[in-house]
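Just dropping this structure here.
Heads up, one of the protein chains got dropped from this complex, but the rest are sitting where they should.
Chains here go by letter, A, B, C and D, matching the order in which they are written, and residues are numbered from 1 within each.
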Amino acid sequence: MKFRVIWKKAGAVFLLFGILVIWELAVNWTDTPAWLLPAPSDIFSEAQASYPDFFGHVLSTIYLTLLGFLIGSSVGFLLAVILHILPKIRDTFYPILILSQNVPIIVLAPLLIIWLGFGILPKIIVIGLVCFFPVAIAALDGLKNTSSELKHYLNMMGATKYQLFWKLELPHALPSLFSGLKISATYSVMGAVISEWLGAKTGVGVYMTLASSSFRTDRVFVAIFTIMLLSLLFFFVIVIVERIFTKWHTKGVDKSESKH
Amino acid sequence: MKFRVIWKKAGAVFLLFGILVIWELAVNWTDTPAWLLPAPSDIFSEAQASYPDFFGHVLSTIYLTLLGFLIGSSVGFLLAVILHILPKIRDTFYPILILSQNVPIIVLAPLLIIWLGFGILPKIIVIGLVCFFPVAIAALDGLKNTSSELKHYLNMMGATKYQLFWKLELPHALPSLFSGLKISATYSVMGAVISEWLGAKTGVGVYMTLASSSFRTDRVFVAIFTIMLLSLLFFFVIVIVERIFTKWHTKGVDKSESKH
Amino acid sequence: SGEEPKQSDEGKEPLKKVSVVLDWTPNTNHTGLYVAKEKGYFAEQGLDVEIVKPGEAGADQLVASQKADFGVSYQEGITQARVQGVPLVSLAAVIQHNTSGFASPASKNIKTPKDFEGKVYGGWGSPVEKAVLLSLMKVDKADINKTEIVNTGDTDFFTSVKRDIDFAWIYYAWTGVEAELRGEKLNMVYLTDYSKKLDYYTPVLATSEKMIEKDPETVKAFTHGASKGYQFAIEHPDDAADILIKAEPDLDKELVKKSQQWLAPKYQDDAKRWGEQKLEVWENYASWMDENELLEGKFEAEKAFTNKFIPE
Amino acid sequence: MKVSIDGVYKSFGHTEVLKDVSLSVNEGEFVTLLGPSGSGKSTLFHLIGGLMTPDKGSIFLNGEQVNGKRGLISYMPQQPSLLPWRTVLDNVLLGQELSQKPEIEKGKDWLRKVGLGDYENSYPSELSGGMKQRVAFIRALLSPQNLMCLDEPFSALDELTRLEMQRWLLSIWEEHRRSILFVTHSIEEALLLSDRIYILSQRPAAVIEEINVPFSRPRKEALPFTDQFVAYKRHIYDVLKHEV
Partner (left out) sequence: MKVSIDGVYKSFGHTEVLKDVSLSVNEGEFVTLLGPSGSGKSTLFHLIGGLMTPDKGSIFLNGEQVNGKRGLISYMPQQPSLLPWRTVLDNVLLGQELSQKPEIEKGKDWLRKVGLGDYENSYPSELSGGMKQRVAFIRALLSPQNLMCLDEPFSALDELTRLEMQRWLLSIWEEHRRSILFVTHSIEEALLLSDRIYILSQRPAAVIEEINVPFSRPRKEALPFTDQFVAYKRHIYDVLKHEV
């Protein structure tokens, strides 16, 4: 049984490792040139070599990501709450949310820059725009679908809108909200990288474009691996926070779980 | 009351119209050059002028969008089902899902083209990659959170995994699934446009890049408006389908709705 | 819409399908290719050429991996690519001299590299830019430390200079001509005016080493066709522009026309035939890069280009 | 708190549920509603609680019309309606929380009294059906409003626990003299607890009989075995039988 437990916890790591091994072998067998698809071993040695230089880029991207994610998902959540509390404007604003996801960055970028310059603000807006949407939609749906039985009880007891929200709707929407946060967290790192194309001095995105334009495919992959690692990390932080907030959900409910 | 009803139905349209009017006025007052931000009136007259030529692009993008969305969200849904039914591999594969969202298109693009050529396949892969994720995550969460009371009943009655899925988990996950589909639908049009940057002959994305590189900001905005319109349309198709599938949800449950 | 391949005369062999990937969205740098296709110059050579827009993928990797047969590239790119072992070879210089330079609105009064001092440059954050600025400013005895370099990413020239930026690096044939059309006066500081070493070929037509090895006939046929196309563009800029517009109706007509007018004499310029490349130019640029520590390996200029496929 | 319901009508779509229902609860009175399943008792509670408004007619609390006004009653719904993410203790305090500072010690006290002292920190999913019902009952007891509406509060309890709960309820009621409106399906329970009983007809429900319960308080343990009690029981049974 021991092996099973280890497998369950580390299965993903094994799988990824397996993929890397296959990749390494495939690159060697087919003699793929490094500029097209470098072998993982090349990528790792390049990562080690350029680590001191690269680290600054990573830090700057992490900073952007965190800031953008926090702001974006807060805005998304607040928006969901406002639209939920004021159902009359919900139908009016819902389409605007959708439209906001369809402004291509290449168009938005010049406008943002004209209005806001090359500072951090336009970048935060870009990441925020990416992150707020899944949170807003998921939270809205979660807030809407509360159990009517519980809602009726609280209404009869004279709960104010405010109480209804804090005591019933918000706790009920938590799983949904976390669903949205997970999606957002996943997107946030890529969002930060994209936002760096708006012009930044440092960052993984900057590093990647430069690497790409000087045909250093190995460095491009170092950047990609970093992006992936960061978003995985970030995702699992959200998962842990979710576990903490929805502990009741796993407690006692699943009598039958052992049978599965 | 009549006015209220109209407002509720058409509020969003009024609002959008209002935004356009303000935009028009702002552009005129501040004397913004057309290459930076054209007035809506300019955009509409350009849309009319280039309509015959543009229409082909739009059709081709719609085709790509639909195909990509259908394939992407089907894959996302199937994946969620498989991971749900085989919880042992879920933990192993979950990280892969997240990683899939963090491969920057600019890196993926050359590889896809080198492996698959300039056909429709690499484009579908790009749209699919964008669309499958929200559906997969939302469906997974929906399938997981079924009421344990109902699950216990069905288990006691000897429901097979298959029956449990079709009779309980799937119907229960529908609202969640639609949440994911709505997010996907919103992204799908942009996904198609991005996929066209992989190299396509026609499409709104192609039109937009050409317009942008020849500094025709008005045409760029024609493209954006089209993208927005398409995704709104698409989103509301999903909303209508959702209403049809979750009719029970609005029936009889909400005794107290009138009070809100 | 002119995309239909021309049928060869009956009795001849069927046309050989080849592809050429552009470096960017179609523009007047590519006119010769469109003309050769439309006017049947490629067909005369037995080729059916498909012109592929690159999107985000870029041409170089596609050509090097032989997914596309030919591509439009730059000397800078090929130099760096070859150092990294990417087997690209330049077949012909599309434009004989470097037409790029540092542009700024006339109101900023930036006429020489000396004027860069105290101004803000907007670029994409590449070390090459800084080296070029340094080279230019050295000539003019200016201090690069007095110039602020800001990364503007993908932002276009006109947007940049509206905001914090004073000058940026552009191709005159396209962005400069657009400024003319808009009636915005620009000051240009051309690279070629200050450093001979920076008079590199941009753009060029390129293929892979393997292609040259395996199928020199096709390479020759392609280069000949293209040459004839560019020849036509040199002689009939207006007609050539019309062909490009017809093939790519979403481009701005005026811009194409005017850009074509400006560029027509620049294709061949002082060379004895269109496409001619000099070893000296390739060596110069590489040694300039080396001096500025931009080259991460050894570069063999002779292998990077060839003149043997362009017609006499 | 005095309640009076005056000619109330309510339909869902085409189903008439309440048809000209009039009844009243006086200050400090214990009134029970008896009626067939599906007749409209819970619906009447929803109307009094303001969850819905009557199609016609009025509801008065202390003489003031309160159609659709909420928060005026302390309510125990037919389903326990516990919040699954709250512990038992936090659920018990929910009713108080909505209008005042929750009295944690009092909550713990009551949980101990009804035999759930060990379950303070359990979640509702860890309780049996009857235990959930007791939690909902205490939640209603602790809610501060002066009119209590209890919808089949003891249906899931064994007879002995039920007796005990009835005793607690009466002691609380006698101490604070809150008005109580009570729904049960047990005729015996109705007779044991109430001052007055209204018998409702099949849907659409109307009051078909009002019974003044003549037994003196406190009611003896032997009361159910007296002839008068059995006769009343028989009578109500017959009225209901005629109805179903």
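Brief remarks follow.
Going forward, a contact is a pair of C-beta atoms (placed from the backbone, for glycine too) under 8 Å apart; a residue touches a chain by one contact, two chains touch by 3 or more.
A quick note: this is a predicted structure, and the numbers were derived from the prediction, not measured.
In the complete complex, the residue from B:34, B:150 or B:239 that touches the missing chain is B:150. Checked against the hidden chain, the listed residues D:78, D:99 or D:146 yield one contact partner: D:78. Listed by residue number, the positions of chain D touching the unshown chain are 12, 34-38, 42-43, 78-79, 115, 126-131, 134, 152, 155-162, 164, 185-187, 237, 240-241, 244. Residues of chain B that touch the chain left out of the display are 149-150, 152-159, 163, 167-168, 171-172, 174, 246, 248-249, 251-253.
Criterion: only the chains that are shown with their structure count from here on.
Work out the mean CA point of chain C and of chain D, and you get 86 Å between them.
Here the CA centre of chain A is 17 Å from the CA centre of chain B. Taking each chain's centre as the average of its CA atoms, chain B and chain D sit 50 Å apart.
Among all residues of chain C, those that touch two or more other chains are 61, 65, 156, 159, 162. Touching two or more other chains at once are residues 46, 51, 125 of chain D.
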